[in-house]
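Note that one protein chain is taken out, while the other chains of the complex remain in position.
The chains carry the letters A, B and C, assigned in the order they are written, with residues numbered from 1 in each.
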């Protein structure tokens, strides 16, 4: 019996092409045979042909309803995710969907119901779970070798401010940026967030005050198992993509530092200069993107449980919602308030 | 003209003897000529004689009223600090006082008023300000080379749980342990805390619930200059004394790691083993204790401003009080509420 | 005009398949269209078909004489390299050849003459030159920012002993293993080795004494520009692939550490455990293999100078020969003695 997963890609922008390249070059069991991009142009067509993709379309339905496709990668704009999940599930396709599923809980729930009804698999693109560093923290905690977790800390800073235009429509720092970290703290502790308090400040770009957003934030949280957590975010670290995690437990602490561009150390009378962290998510999470595609393909082919599914996508949205309320009303917010 | 500061020591317990040794061995301009210890015994007398101290007494007044003494080091029990400061100020002595000045704001204020009235100098024993690592963070921020501070983070964990008996009378984790960190965040940012939220949990010793205390805590804070801060505390890190600080600013980040026992790296097929942090405050802050004594002696002899004075001692107590209210009432507390 | 280099692969063993995969997946300007493998079998055919290679043969001549091929990758056994270079040059193909060109100077010279006569490009597979770490050392030295190099140090240790059978036919530690490091020291200093002294010892596998080889070695060298160098080798580091380089110069030192599997640090009362170096050359030099293929393709397409050519391949063999004489005769050997 042939073990191959026939995949169709929906959305061939930056992240879609990234997944496409990875599926072709690094996931031997995957066969990328169709792509749909509503803004189809020569560049996209050339890219798809270069990868040997035979079926190229402007219409996602052409991929979803293709009988020779087993699974879809949904990499289109966020507002289309929920609807495409529903159509794909109804067509019996397994689904990999970029995060977030949607910014509205109602839409997410509708999509998840269809997935469940159809009995297909759904994986959400929380790529950081597949990063060699964070995974090591999680595996160490999950092994129990350090006992119960007490404190989880996540430092997550983008290298440079996104364009103001992007920020204004991003849904706010918690839904756009911290949502990765909300998933991360749940992943690392293996427990559920019950309550959050968020502090925010505008330190980088005064203009974002217009839309009630902040560019610098710290969010503190409580977990069901008694642990406490904290995330600190900045929209502009300047020195690169700062992605560190740490869990302190009964018997000690596990932490990971950033990946650096190289391990050089230049020592002179002026000081010792080392390299900066890798620049942004494409560099830092390159291996993790491949690993998440491999994990999805393997889970479908071997009918195993998906590692990060729809429920994980939903819970992160709840936490982001609670953080937003906390920031606006300057109070601690229990998660059940927004669920 | 001779530049020598004649010092009398009040309290010759562990911390008092530490200061005494440092003054004799490492501060050439200091002359330790008297000591008072209310629980005087053979061991203390032998220690004092070994250092060449001529005047040994059971009565602090003998030191305070000695005309041949220029300054006192108050290292007695906390509840005696305020009263001894008042007596010393009235006697015209310059004062070094271990932290905290007192746990009651009223007593602290009374003491500070007498100090001001007398025109003597008062230095509070926030020794961590003199640590080579934290000082480097502060100097880097203060230099302005990184622009304004956005985020300040302090990790502060004791190696092992103190005896329950100690915890029960300690005044609680914020007044006993985090108070150092409250001073540290002010020192590092050069700004004032305006609001705090505290989360706490009992993860190590269930028995401390009796006294309404916690053993694990995270405190988030806002600063006047817009910066945000966070401190995480544990009563039992197990691997040593975990003392790390970090300030993220406009142009980048400055952070310091722990001092390690040695720089060894043992690589085998089982992994790479490095050394743990220095065990506790005597090891970690050994050099800082000497530096703070030198700074006090120099400030008095050269009539310069004290680096960490009574106001700093008071503000840390206010922050601790606000954190306690926040923890108990599960809400954000503005500092002005307790001032 | 289309910028594409049509490549034929000769030898589809482990290293040949590695290059084949990289050319297809990571070098967009390369088109791998033919492969020849004298031990052709189903597995090789399946691999080649999977990559979309159309022409699969048992005969290297089929690739070399293919008019639709611009360049060849010679990845066959070492003893065939020189002859295949000659044939490829005569056929007007550009050549990428795995190191070493040959173990006999006479054969190497013959091959290089043909390359020169044909005016084709030849790149030797000294992959470590393309490693992000070593390249940073070299670029720092070459930039002149540290002044002239004084001392160059290379630590190069394999993770585990190769099978005795491999060792017996390997040509000895210097020709088999240190040859990479001989190229590295030339690359890092930008100067020529003039003299070497080698010390060797059998510390790991007593059996290799039979063939006059050693498993542990240190080689010291002098450079034309006055610098001194040292390489230390072990056939079995146990903890992974130990690949560190360092150059000390007029104004300071540049050095690189190993790449680690992850950046984790697990701190407990038993110590602090970090990760080991990446296991072996496939992990460590993965990115470097891709970079060297890209460099070759770019150099041919843009008619630029090859970064590491035939002369570099020859000089490393000379140094290895001198080291062998030094070890056997326990004396310092000038390079001109073997040239």
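Convention: a residue touches a chain if its C-beta (ideal position, glycine included) is under 8 Å from a C-beta of that chain, and two chains touch if they have at least 3 such contacts.
Model, not experiment: these values are computed from the prediction.
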Out of C:48, C:237, C:256 or C:273, only one touches the absent chain, namely C:237
From C:157, C:180, C:261 or C:294, the answer for touching the chain not displayed is C:157
Would you write out the residues of chain A that touch the absent chain, in ascending order?
237-240, 242, 260, 265, 267-269, 271-277
For chain C, which residues lie in contact with the unshown chain of the complex?
148, 150-151, 153, 155, 157, 197, 199-204, 216-218, 220-222, 226-230, 232, 234, 237-239, 242, 248, 250-253, 330-332
Spell out, residue by residue, where the missing chain touches chain B.
21, 24-26, 28, 50, 52, 132-133, 136-137, 140, 146, 251-259, 261-269, 275
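Assume only the chains that are shown with their structure count from here on.
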Chain centres from averaged Cα atoms put chain B and chain C apart, in whole Å, by 57
For chain A versus chain C, what separation do you get between their C-alpha means, in angstrom?
39
Residues within chain A bordering two or more other chains:
251-253
